[in-house]
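Every protein chain except one is present and positioned as in the full complex.
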Amino acid sequence: MSKKVLIIGAGVAGLEASGVLSKLGYNVTIVEESDRIGGKLNRWSHLFPSRRPASEVLEHLQLNLDPNTVIITNSKITDIAVKDTSIEASLNTGKHIDADAVLISTGFELFDAKKKEEYGYQIYENVITSADLEKIFKEGKELTTSKGKAPKRIGIIHCVGSRDEKVGNTYCSKVCCVTGVKQAIEIKEHLSSCEVFNFYMDLRMYDRHFEDLYQEAQVKHHVQFIRGRLSEAFENPDGTVMVKVEDTLLGKPMKMNLDLVVLLVGMTAGNNSLFKKQLRLETGTDKFLVPADEHFKSVSSKQKGVFFAGACTGPKTIENTITEARAAALEIAGYLKN
Amino acid sequence: MPDFGYKISKDRQINFDENSKNLFAEVAMREPSVYRCISCGTCAATCSAAQFTSYSLRKMILLLKRGEDKEVITSVSRCMLCGKCQLACPMGVNTRNLILSIQNAIKKLSHV
Amino acid sequence: MLQEGKKALWKEYQKEIADDRYFYVRSCVRQNFFPASETTFLRILTEELGKSVYEHPHHTSCSGVGYHSDVIPFETTMTMVARQFALMTESGFMNFVPSCITSFGLYTEVLETWHHFPEVEARIRETLRKATGREFEKPANLAHASDIIYKLRNEIADRAKYKLVNHNTGQPLRGVEHIGCHYAKMFPHKGVGGAEYPYVLVGMIESWGGEVVDYPERRHCCGFGFRQYLVKANRGYSVASSKKKFESMAPYKPDFILTNCPGCPYFLDRWQYAIAEMEGTTYGEDGMGIPVLTYEELAGLVLGYDPWDLGLQVHQVSVEPLLDKMGIPYNSSKKYLGKNGKFLGVPFKPAAIKVC
Partner (left out) sequence: MFDWFVLPFTLGLVFLLGFIAWKFTSWIKSLTQEDQEKLVKSLATRKTLVSIREIISESLLHRKIFKTNRMLGYMHMSLAFGWLLLILAGNLESRIFNHGEMGPPYVPIFFRFFHPNPEIFRFHQEFSFLMDLLLVFVLSGVALAYYKRLNSKFLGLKKTTKHVMGDRIALTALWFIFPLRLLAESFSSGAFGGGSFLTSTTGSFLNSFLPSEILYYPFWLAYSSALGMFFVALPFSRYMHIPTETLLIVLRNAGIKEQKSHTGFTDVELNSCSRCGICIDSCQLSSAAAINNVQSVYQLRDIRYNTVDQDRSLNCLMCGRCDQACPVGIDIAAIRQIKRNELNPGMKEEYSYVHPAKAQQADVVYFAGCMSHLTPSIKHSVVQSFKKGGINFWFMDETESICCGRPLLLAGKSEEAKALMQKNKTAIEQSHAKALVTNCPICYKMFKNEYGLDIPVYHHSQYFAGLIENNLMQLEKQNITAVYHDPCELGRGSNVYKEPRKVLNQALTLISAEEEGEKSLCCGGSLGNTTISTEQRNKITQDACDTLLKQNPDVLITSCPLCKKTFQKVSDVPVYDLAEIVNGAIVINTKNKSKANQNSKIIKKELLEEEISNQTYPD
């Protein structure tokens, strides 16, 4: 009888690893908290930098799933323990699962923009997050101000909840910069006469084609990039938002009114308390899970039979997550063979 | 007026909404490669004029984008047009024509 | 503005405020700037609401002004603060109520420091004991005097003779509030409503029938910052800060500015004169200024106290237009009579800003 692998989280990492593990001949069970598989991918409209529809990637992941894979949605792990060579897990539904190995692919949470009080999310009418914007694009709705008008000037605020000691996250979320550039272009494509400003601290265009996207935003769409972190936002009585930044490249403070503010929310770690308590896994100061070795065991935990894939060990792009999921599947296979 | 012994300090803040961006629009129309600038500062670092003055093409581009025209007008006339910046620019901004365009645009919008 | 979101946020910034037996410590400067404000606070609490308030005759400056101007080291300041606590303890009180915002901020800072560094607290206790022989308990409750009025705002509203409503039109009066920087900007959880959207003064205005206008530069400093005004050469910066606020609020035509700090009402009031002289700009109606009130003065007006007993005659910007709107009667001929009934003299009438 073939061995069993439990995957926690049916996002990009979980689905990709599941597909590979099934092909390698293992029985896979996926436990998913929400009512559907795909994780955050369900919320995105188009992916950077190629602008490929997110649904296309999700479809691909689903196609790779083995029909015999057991997917349990709407369920949470309440208890989990490593017993000699097996792993036992209980679900909140009362169900018990035995497995030979477990893959944690629980992903990340979006930063709660309300914590950045001075930006006025859910207080000011015309402040939304990058995730809200994705939703608007995904649903094909028109991008308007709270009064239903077409915005004439939009500001995209980088690093919301990232690189910010004041909200307890000092790390970089990696994907927001390019998301901001992508969304700026998307806004311009929807509303060509709208002025778009990206307020950034550093533009981290580290990956292939990211720089091209940035140049496209500037040269083709005339998106303006202002180096300076938003310090304060005020709502004017007409609902527009006045923002104050320092234009750090000019060394001058600046204020401007925006019809709409988009907060580029970063990635934060999910709730890892169960894994910490029952599997004695470690988290870093950034609250993400820590793999056994940053270079050579990046998909293994220090606990025997427990593996990682995706953003549970830190912010990652979808490409990197998929690569890591495949690596984790092979690592698991290697473990189960011995 | 009584002598207070001090004056109201001038506001350094850029008031983006009140600043006209016409000069930048005129310049960008004449030299669209201005949009390629990534504010790296290579131009100012190699600039001969910048050895002696606060002249900086990088800064001028930003000032134009923010509508802070006054500073541009006082500063653009320091350029010797030698073209070092053009050789140095990593983004292919046509810097010499950019500077001439600024001068021409200033003249056209009769800022002088 | 999404009121739901704001209210949800306010809920996170609730603080405990004692409801009686207050050890009240005065501000160094308020009695000169707004001479009746602290007296009015005591009058409202003791006469109107029957609270027990104690003032210790040996209370001194908290030394915050020296601390923030870099002339007194923190160790000394903490010892000074410890002595004030000792006076409270000796008097048998637990609820410490400073009148000054900087004092409130400083007491908070000291208590937080001791909370995180108990060894510092121990050392200060030792220093105080050696220097003065005094011992102290830390306050059970630390609240700024404006917190107390905020807590009692509805009781004041119940007793109100006048409301923040234009008695001719029935429309609520429009107030803008300005919170002292040291109230909650350093320790958001120590201020009612937090640092970004403080509720302490908004609550008062709303309870007393008025309407609050949130203007863009609400969070900006009034310009009183110690380093700004202590050096004459820097005062241009100070007045520029106030000017930025006036320019931001003026389009919304506020009927009054409400404050909770010693310096803010002073500068917001007096700089209106200086700006008028320097640039000829005035921000109120018909060449007048925008009246600036302390929360005690406003509470006093609501409760129907005589405006001249509240010390409103020493304001630079005339408050009569506000009194007229609220329908509060006043006797202009008695404006410049002292407490003893003697004529104090009429102040110099500036040309650049209109006064009554």
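For reference, chains read A, B and C in written order, and residue numbers begin at 1 within each chain.
Heads up, the rule we're going with is that a residue touches a chain if its C-beta (ideal position, glycine included) is under 8 Å from a C-beta of that chain, and two chains touch if they have at least 3 such contacts.
Please read these numbers as outputs of a predicted model, since none were measured by experiment.
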Neighbouring shown chains of the undisplayed chain, as defined at the top | B
Hidden-chain contact residue, picked from the options B:Ser9, B:Asn22 or B:Asn104 | B:Asn104
Checked against the full complex, the residue among B:Ile8, B:Ala49 or B:Leu64 that touches the missing chain is B:Ala49
Which residue numbers on subunit B touch the omitted chain?
-> 30, 33, 46, 48-49, 51-53, 76-84, 87-88, 92-94, 96-97, 100, 103-104, 106-107, 112
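Basically, only the chains that are shown with their structure count from here on.
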Take each protein chain as a node, join two nodes whenever their chains touch, and name the resulting shape: line, ring, star, complete or other.
-> complete
Pair of chains joined by the greatest number of C-beta pairs in contact | A-B
Compute the distance, rounded to whole Å, between the mean C-alpha positions of subunit B and subunit C.
-> 46
Distance in whole angstrom between the CA centres of subunit A and subunit B is 39
Complex contacts: residues of subunit B adjacent to subunit A = 12-17, 28, 32, 35-39, 58-59, 62-63, 65-66, 68, 91
Subunit C - residues contacting subunit B, complex = 232-237, 239-240, 243-244, 274-275, 277-279, 352
Spell out the part of subunit C that touches subunit A in their complex, as residue ranges.
-> 1-2, 4-6, 8-9, 194-197, 213-219, 252
